[in-house]
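Attaching a single structure in structure tokens format; questions to follow.
Selected chains from the complex are presented in situ; the others are not included.
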Amino acid sequence: MEYVYAALILNETGEEINEDNITGVLEAAGVDVEESRVKALVAALEDVDIDEAVAEAAAVPAGGAAAGG
Amino acid sequence: MSAEAERKTENLPEWKREEVADLVETIESYDSIGVVNIAGIPSRQLQAMRADLWPSTELRVSRNTLLVRALEEVDEGVEDLTEHIAGQVGLIGTNDNPFTLYKTLEASKTPAPINAGEVAPNDIVIPEGDTGVDPGPFVGELQQVGAQARIMEGSIKVTEDSTVLSTGEEVSDDLANVLSELGIEPKEVGLDLRAVFSEGVMFDPEDLDIDVDAYRDDVAAAAAGARNLSVNAVYPTAQTASTLLAKATGEAKSVGLQAAIESPDLADDLVAKADAQVRALAAQVDDPEALPEGLQD
């Protein structure tokens, strides 16, 4: 999940979610970064409305959502 | 360049040597090189696709032997792509992320009709629904090719999704006619990526076919987890401050009600609670004589 967290930090700070930035954040956290995972994440997030996904998460408690589903 | 590859190139006629050299230059100028299947794409459509991809992505078509030579000449791992050079293929070069390349190519595919004699690239399904065709012999043709069809309310209807041909089977004349009549275009025509070699790593299409929904779920889960941590560890952020306030209020209310604290803020709730309790207890009393009229069943 650390790759996703890294993307979310960039999203909050308004920095571009690209390979360099994600790799930079993860390396600063001591992660042995896998380039292909970063590439896949960046490509996948291109089609994800991150703010919307985050807002939805906020509306439903993480644990509770499971019960509702 | 390997000695073997060099020897082979030396024996080529001049124009082929130039073509190989040009292909090598292309291969070396991109981070990612892929092999795409271009079988069945009319040349005019291929030109349009090439134009659409440019300039982020370059498509090269050449003789397969020359493509193989060029890949072998560059070496450095990219020569492993030669196993995918068969049939009608092209090389594709891009500095885009290979996952993005795959996505772009998939998105550019367009539906196309399938002809009699062609092999089904995927299961062919005639979907449930009104065909819009007036009652007539067509209902028999549908049933003939294996679709569940009958006449209902003045037109021919397919009553359930019907798989009329499985992947790899050959399309019959009858089926081609039926599909054409229904306007079903079961083929996806476009550049079909067979493999990509990107910065030292070989990717199959399966590797590149990312599940965007799963990533979206991960984003939501990560955000929810962070919220949970922020609230549960009482580390207020702009996004969770109101939740923490609500939680603290709820806690105070819970304590207040359980302890029956005589606070003006709780008076309503305490009265309601007492009323609910007395009703709950009254509900356990099955002797109507013991209860006031309003509560007797």
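As written, the chain order gives the labels A and B, with residue 1 at the start of each chain.
Keep this in mind: a contact is a pair of C-beta atoms (placed from the backbone, for glycine too) under 8 Å apart; a residue touches a chain by one contact, two chains touch by 3 or more.
Since this is a predicted model, take the numbers as computed values, not measurements.
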- Since only one instance of every chain type is displayed, give the whole complex's chain counts in label form. A x6, B x1
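Keep in mind that, in the parts below, only the chains that are shown with their structure count from here on.
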- What is the distance in Å between the mean C-alpha positions of chain A and chain B? 19
- Residues of chain A that touch chain B when the two form their complex: 1, 4-5, 7-8, 19, 35-36, 39-48, 50, 53-54, 56-58, 60-63, 65
- Residues of chain B that touch chain A when the two form their complex: 97-100, 102-103, 198-199, 201, 203, 207, 210-212, 215-216, 218-228, 239
